[in-house]
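What follows is a single structure, and I will ask about it in a moment.
All protein chains but one are shown in place.
For clarity, chains are labelled A and B in written order, and residue numbers in each chain start from 1.
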Amino acid sequence: MHSMAGCAARIDPFHVMPEQVTNKSRRKFNFLDSIEKPTEWFIRLCGWSSIIGIAAIFLFIFKEAAPMLPRLDWLTFFTSPRWIPNPAPGNPASFGALALLAGTFTTTFIALIIAVPVGLGAAVYISEFAKGKVKETLKVVIELLAAIPSIVWGFIGLMVLGPLIKTVFTAAPGSWWGHVMVILHLASAETGAAQGTNLLTGGVILALMSVPVIVSLSEDALRAVPDSFREAALALGANPWETVRRVLFPAARNGLLAACMLGMGRAVGETMAVLLATGHNNRIPAALTDPVRTMTATIAAEMGETVFGDPHYRVLFILGIVLFVITCSINVASDLIIKGVKKANKA
Amino acid sequence: MIHGKPHIEFRDVCAFYGSKQVLRNVTFTVPRHSVIGVIGPANSGKTTMLKTINRTLDFIGGARFTGQVLIDGENVADFRDPNELRRRIGMVFPLPVGLPLTIYENVAYAPRRRGVTAKNELDEIVERCLRQSVLWDEVKDRLQMLGTRLSGGQQQRLTLARALSLSPEILCLDEFSIAIDPVTTMRIEDVLKELRKSMTIVLVTNLVQQARRLADNTLFLWRGEVIELSPTEIAFSDKPKDKRTYDYVNGIFG
Partner (left out) sequence: MNTAPVSNPFAPTQFERRKFRRANLNKWIMFGFCAVLVIPLIAILVDIFVKAAPVLSLDYLWLNPANKGKEGGLWAPLVGTFYLVIGSLIFVAPVGILAAIYLNEYAKEGILNRVIGIAVTSLAGVPSIVHGLFGLGAFVLVMLPAVNSVIANPNDRATKWQAGLLTASLTVAVMNLPVIIASAREALGGVPQSFREACWNLGATRWQTIRTIVLPNSLSGILTGVILTISRAAGETAPILFTGVTFFKFVADTGWEKVFPYNPGEPFMAMSMHLNIISNQISQMPEGMKYGSAAVLIGLILFVNSFAIILRVWLRGRKRW
């Protein structure tokens, strides 16, 4: 800049050099500018990538499942718990996925019973009550919860939580504690909690996995409520809790609902954690500590044993389609709910 | 028209945001090297009018305009590369925007994009533009500071410097003095009087006296309609063409 300050005197601020940098002046070649058109096309193509991706997923899974679609006994598939993929003498093959569906939905249900109140409560606390360091710490912890891989959650269920649950729920058959548990459908009559990996363990683990989803999305929804709402409520003499319950919850209702739905989506689609933590037993659970088996875990466990192209292989892809359809509808529905809110707020 | 072909010409321009019409059959001409003052209450389509000139209206979702805007007889809608057009037109909007670059790079931004790379050439442009926008004395020792760290008024002058960096033939100023103190405003107005020797200036302002001081012609825009376009002396006289102009200029209606 020194040279500039030196030559300042001879520059007349009002002297405009018309040919200096007008649009007609010469243009030096710039490589990055020259690739503008191809880059834009490439960017456009990448913009489409998610559509291509989702279409490809559906297409390829459908392609593998297709030959089996007309041949599958759909009634059995949805109403029978008999899942016998490898026929044996006296034991004909049967693809009844009822128990698998039951496993998926019961674990998800238990996960949601735990995760929704905990998640919403934590989100409200973080967004409305926590301040400074506490808030930051909690956010980091939630993030870490989200970062822990599903296989590690499975490991935790198998090695840490499972033994704990087994200890708590096991009682001598006939003892009063055993009776209580049978009556409450906590444990089955014969064995108590026969093993640590069961419906409850899986549900708790799934709850821990969907909590971060629920918390972070609910927090977004709460943050989206304008501060003027809070101020108005507080000015009317509502205490913070009343503000939350009477003002924020109604205002953020759709966002909170969407958060819970996405949490549910995560629970339905989770694989490795439930593979390790639910006990992997193909039956419709009668008690909270019965081992179950989910659709995802079935695919993960059995795909390796199948022969390419045989009915078992194709039925696993059909299970994949069912999962894909369930989770996609959950996601699209929650997306519509959130977007609906945005539109309403704009108008 | 003393200068022959008008520099800017609006023919029946209507602009819409979605279904809302903001400009209604705006028609006027601006001779070369003159200053046109555009006055009018808020929300009367002044900014939209500027955005049709350099086609930045394209960037607003749902916005479109009909009719013709001619620059030197060329329809802006016919420019194959609207960026060519934008380089010929300097634009200053009311909100000061310092780009997150150094002050030097802020001013050198547009010339660099035009392929000017020589250091001395850029130095000259930067100094000329900063002097023209009356910012040079304040920042000449800290040209490497971030432009976003300047005060609002300084950033506004930086925006003006940037707009001048391509030596545009048309300079559009949209309430440029909003964040600038009166003394500096007067100095910039002096500069504008000099600049009109080399460019046509469209001065949108809500300070009617500013239009009176600078403009050759004054256009009164109200609810998207041109109410009056006459030489400034007439527009600010006791008997403008339209009674409403008198009322507005004298603060009787708003």
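By our rule, contacts are C-beta pairs under 8 Å (C-beta built on N, C-alpha and C of every residue); 3 or more make two chains touch, one makes a residue touch a chain.
Everything quoted here is computed from the prediction, not taken from an experiment.
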Could you run through the displayed chains and say which ones the absent chain touches? A, B
Thinking of the whole complex, not just what is shown, which of A:L138, A:V168 or A:L257 touches the missing chain? A:L138
Sort through B:T29, B:T148 or B:S198 and give me the one touching the missing partner chain. B:T148
Out of A:A122, A:V182 or A:V225, which residue would touch the omitted chain in the full complex? A:A122
Hidden-chain contact residue, picked from the options B:R87, B:R131 or B:R196: B:R87
Residues from chain A at the interface with the omitted partner, ascending: 23, 32-33, 36, 39-40, 42-44, 46-51, 53-54, 56-57, 60-61, 63-64, 117-119, 121-122, 124-126, 129-130, 138, 140-145, 147-152, 154-156, 158-160, 208, 211, 239-242, 262, 265-266, 268-272, 275-276, 296, 299-300, 303-304, 316-317, 320, 323-324, 327-328, 330-332, 334-335
Residue list for chain B contacting the dropped chain reads 54, 56, 59, 61-62, 83-87, 91, 93, 95, 97-101, 109-110, 113-114, 146, 148, 159, 162-163, 165-166
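FYI, only the chains that are shown with their structure count from here on.
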Centroid from C-alpha atoms only, then distance chain A to chain B, rounded to Å. What do you get? 51
